[in-house]
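Every protein chain of the complex appears in place save one, which is left out.
Naming follows writing order (A, B, C and D), and every chain is counted from residue 1.
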């Protein structure tokens, strides 16, 4: 039998767009040096301010990665304050001359998300004790208060700077809705327990890897996106392998494609396009 | 054991075509300004009348969206009175010069649909009480009456205007026909109960999101298409996430790709093509 | 436990090839008027005789449809007397100049099929009563007799004319072979009962929709192809939706892509290519 | 509980490569007649010797088919004595001028295989009676003897000529490894029984269809490839349909794409490329 309120509260922060693209190196190598320099200069002028921008005291950064393998050559990750703002960044970059040498191979639209399993359980229980009817105006007002309070408290994690780590690993994931095993049919207390155990693994890796979870239900083809940032990419493998034995991953996680990239500063894009890893 | 009449009555309204396409910006940036202006002028002349058209007092509108991410650059949504009419719109637009710069990436053909679970149950029960043989001429005549009466009453929802909201979220979906969980094998009363609970969630979001459900069985590759319209796109995420815990979605819903776009008025298409989000 | 003879007898008629293709409108619009007229003239000369051809008193027709959406622009459906003959039609059309502007996006090869569930059951029972060993020469001779007799009787349905309806809906399908629900493991009597119920729904729609079932086991990637022809395309949706609740579809049917097109006479192909729906 | 030795012995013969490709007819039609004749002449000179070649008294033939539908225009099937030899054939053909007009759409690499269910069971039982430790040197020597003896006896089936039939039907297949139904977990005696029943169906069709089974575990993306050769393509449909009700197919067979082609002699390739089915 389902919970009365099975939906955990979530906090939303920055809107995030991942753009993966292929670089047409043959065309690039056929143009003159001065022309390449002009294109690189314009691309640097467009990307550099995005690396360090902020608005209302919050980071609204973009970062560039050189992707390993055939899934793309470059990946841009944009953190902004709205869907409109990530789309403006997308359009702005589509109009620099370098874009004529890039072909979009994939993208991912999502929003930084913190799931509040523990305080959801507590809040729902309190409101039930106080005999507040779920979804009644008063109940909703109390929920809004919790969300606002937590959003303020969590602002640094909701509107994060892009970690300066050398490597990124991005992948999308779903919670399984199988015929026998269905995350969304599990009681909230069970989900809370499994998410807690899952979080304990992450905590042990906190020194060597930063993780940003984004929600994408209603935004893209999977339910969540995961970005991991580390200076040693073997940590990606160790962390995800250990998690795979964890109940919530072993039974309920379905994964999309994995993208591994190496951070390249906007100022180094010319060297990268000319075949050198800065 | 199956119901005697397991099929809920449905009302059909406008035929809808979604067209997603990629814009060849490289080619666009290589042509002269006057040429781009001519193309924009022609596109505006074709699209503007479609935004506000009506026929026999009913809206037959089209709307343009700028898509976020790699699934396409533009999405056109056409509401018309027949499959023939949406196809005429498709052919007309294929012949403006701008189409030479667009490449079709996806589309979806469907029909505005209202499922009448509650009145189906009532009607079938009444006709059974009156000992009318299901599918007999008299039974069919009575069903036709119900459908005609309801179609008139529901006309504004069956032949809707396109909501003026800033954001759209479109996705197709199926009801699961698994080996153990099969929507089409559930008794009608169970389906009615689940759809009712589902509707209650939507109702709580009615102020901030408009939803148009279209049926596409026999028309396209999924059973239904869903369009959500809102001024705040986070509502898409919150609504769909909450619904995912609802029995009918948790167990029986299978989802295709999600398309998120920002409304652009036909008069602003030139600014959009030149890289500015109006 | 499986039936002794679980395989229903089938009758085979015309071989059918569906060809879906994209029309390169940009290239088309760049050639001169006189050139387009020449191409249209040649295409009409090739297609018009195919619309009405017959051989040995049997129709061997082809029909042209304008497809709605991105899955293709044109669909040609060829009914012929053999695989060789549909392939000759394919090759002949590949050599007219218009083909230089068409790109094949999909196709489907199948054979008109009538499944004889009822007379199979009867025949197998009679031969068993007569103590004929299944697959013995005498048994096979008696089966051949039944098939020949029925093939003559059913000739008009086995070698049909293409219905003149305005709309076509084509889709391929399989019978499910799941781990728990497996059509090919159901006893013949059960399959016969389900197919009979299924047929009763079709019969109620017989006035407004014509259906041609083709078998494609060993010919293409699904087991059957279904063509529906109607003047009102909403009938496709109503019929298939009603059937989806039917046991044989609800549990055992798996569907591929749906193609919806509008009939265009060969004589009108020029108008269609120039953007007008005749 | 699994068998002690669950793996049936298999005999391997010719290595086989199927090559499917699309023919760029537009480019072909744009070149001069003398140029086409030169290309055809070179292609004939390359292909004709392959149709009838032999080495050490064994056929090492290639055959050309005109494919029906959009999956490709031509299919080449090469039977050779090693992977290296089929790859040499592939490279040799890639360097004739015609290849500039062909685009590879699919291929399949496999090895003619005969599964020895019956003699495996017998041999394993004998060696067990003789108390030989499975996989011990002596046990392996005895197995090698069986394989060598059978390979000699079966040489004509292991290194076959390509049947001269007018039609070919090729498809790849797997044995299901589902969570509930898993071929590789079935006891060997059960598999032997099912394969025997399966073979009995094939035997009844032996007069009208030749079948060559190739194994592709470790060679390509499915476990087996099946080639059927017949003068009447309806036999493909009848045979495969009848087999589908057989336990081993109904429950354990998973199928890939089906390719149907019409044999064209190398000497007729010019007529085929010019749009005529010889």
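The criterion applied here is as follows: a contact is a pair of C-beta atoms (placed from the backbone, for glycine too) under 8 Å apart; a residue touches a chain by one contact, two chains touch by 3 or more.
Computed from a predicted structure; not experimentally measured.
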item: Absent-chain interface as seen on subunit A, which is shown; value: 25-26, 29, 66, 68-71, 166-167, 169, 178-181, 204, 228, 233-234, 236-237, 239-242, 244-245, 247, 249-251, 257-258, 260, 262, 272, 274-277
item: Positions on subunit D contacted by the hidden chain, ascending; value: 2, 6-7, 10, 12, 17, 19-20, 82-84, 86-88, 90-92, 94-95, 99-100, 104-109, 111, 135, 177, 179-180, 182, 184-185, 215-221
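Just so it is clear, only the chains that are shown with their structure count from here on.
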item: Co-neighbours of subunit D and subunit B - touch as defined; value: C
item: Starting at subunit A, fewest touch steps before arriving at subunit C; value: 2
item: Chain whose mean Cα position lies farthest from subunit B; value: D
item: Interface residue overlap between copies subunit C and subunit D, same or different (over half shared); value: different
item: Inter-centroid spacing, subunit C versus subunit B (mean Cα positions, whole Å); value: 29
item: Between subunit A and subunit D, centroid-to-centroid distance (C-alpha), Å; value: 47
item: Residue list for subunit D, restricted to those that touch at least two other chains; value: none
item: Pairs of chains found to touch, sorted by chain label; value: A-B, B-C, C-D
